[in-house]
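Inspection log for the structure reproduced underneath, given as structure tokens.
Here the complex is missing a single protein chain, while all its other protein chains stay put.
And now, chain A:
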Amino acid sequence: MIWLEKRPAPSRTWSAASPIVAVFLTLIAGGIMFAILGKNPFEALRTIFWDPLFHEQFASFSRPQLLVKAGPLILIAIGLSFGFRAGIWNIGAEGQYIMGAIVGAAVGLALYPSESVLIFPLMVVAGALGGWAWAMIPGLLKVRFGTNEILVSLMLVYVAENILASAAVGWLKNPDGAGFPGSRNLSQWEASANPELIAGTGAHWGVMAAVIAVVFAYVVFTKHILGFHIRLSGEAPRAARFAGVNPNLLVLVCLGLSGALAGLAGLFEVTGPAGQIGIDFNVGYGFTAIIVAFLGRLHPIGILLAGLLMALTYIGGELASFMLSIPGAAIQAFQGMLLFFLLGVDVATHYRVRFGRKGVA
């Protein structure tokens, strides 16, 4: 019989090793899945993990995509990690991402066709505020009425999607767009454009913001009393209250921060890679970022690495479905395996696996 015994203290070795073990197990299980689908597993894995970076023909196109995709994932996941560490579950980053993009774009488009250099910074602030305000809805409802932030933030994603649709076909529609849905192209309007900063890398302002967010989160969690209080609230809520933490304030700070960063990610996306407010503007970064946050152990450096890895599986997945005609659903299952194995291996951090007869009833 196999059973689990709780460790006296969480294992540091396993805590550090579990993402690596999880990735390894995902490779094995994924390889088996690709083999069952009749594909050469080694070729499939090589196409997903190696070719996007080093393939002589595709790498020049797909390599910059790595940062383009990893940027918003990391930015959003860093924001989420603040709440997740404190036991505050913002599941609606996708909605905050959409609202940040809409509010930022709307502020910019209101000033069209001005060429002022202040427009882009103004849009950045508006984008952060848009995401922040959207996150304040579940925050205030939780603080005031004790509603569940998981449900409220998640439901608001669908509200945001409808607002996005109405903006794309209505009030933000490009007046010169011959009736097609979608706003003016923000990446082609110099005042609002968020271009690639270093040619060939894919790094735009959003990637810079993600790097800054990683550093900021690292400093807050390791050095600042706010980070300590956030961790304390997650570990022992009563001890946090005893220490003097105001739980309601913490809910608003954590949700606000994650909302603002998701809003920023949306703004940088709509002014850069996406270019315009369209009906299908959001592609699920807000949800994938939840996986990234946990895959990265809610640790800023971990999130940085997890964001890059997740971006790689996206790009590699596209490449694999294009080159080897592996179905998209198989790629998604492959990404899901990563989280599955991570959570599974995580058990080893807190428990010891024992074989044989149970000694404790």
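As a working rule, a residue touches a chain if its C-beta (ideal position, glycine included) is under 8 Å from a C-beta of that chain, and two chains touch if they have at least 3 such contacts; residues count from 1.
As a working rule, contacts and distances are computed from a predicted model.
Chemist: I want to check something: the complex is missing a chain, and I'd like its UniProt protein name from "Sigma-70 family RNA polymerase sigma factor", "Tetratricopeptide repeat protein", "Aspartyl/glutamyl-tRNA(Asn/Gln) amidotransferase subunit B" or "Galactose/methyl galactoside import ATP-binding protein MglA".
Modeler: Checked against "Sigma-70 family RNA polymerase sigma factor", "Tetratricopeptide repeat protein", "Aspartyl/glutamyl-tRNA(Asn/Gln) amidotransferase subunit B" or "Galactose/methyl galactoside import ATP-binding protein MglA": the hidden chain maps to "Galactose/methyl galactoside import ATP-binding protein MglA".
Chemist: Using the touch definition up top, pick the residue from A:I212, A:A239, A:I301 or A:V353 that touches the left-out chain.
Modeler: Missing-chain contact among the listed residues: A:A239.
Chemist: Sort through A:W3, A:Y112, A:F228 or A:F287 and give me the one touching the missing partner chain.
Modeler: Looking across A:W3, A:Y112, A:F228 or A:F287, the contact with the absent chain belongs to A:F228.
Chemist: Considering the entire assembly, which residues of chain A contact the chain that has been omitted?
Modeler: 8-10, 223-226, 228, 231-232, 235-236, 238-244, 246, 359-361
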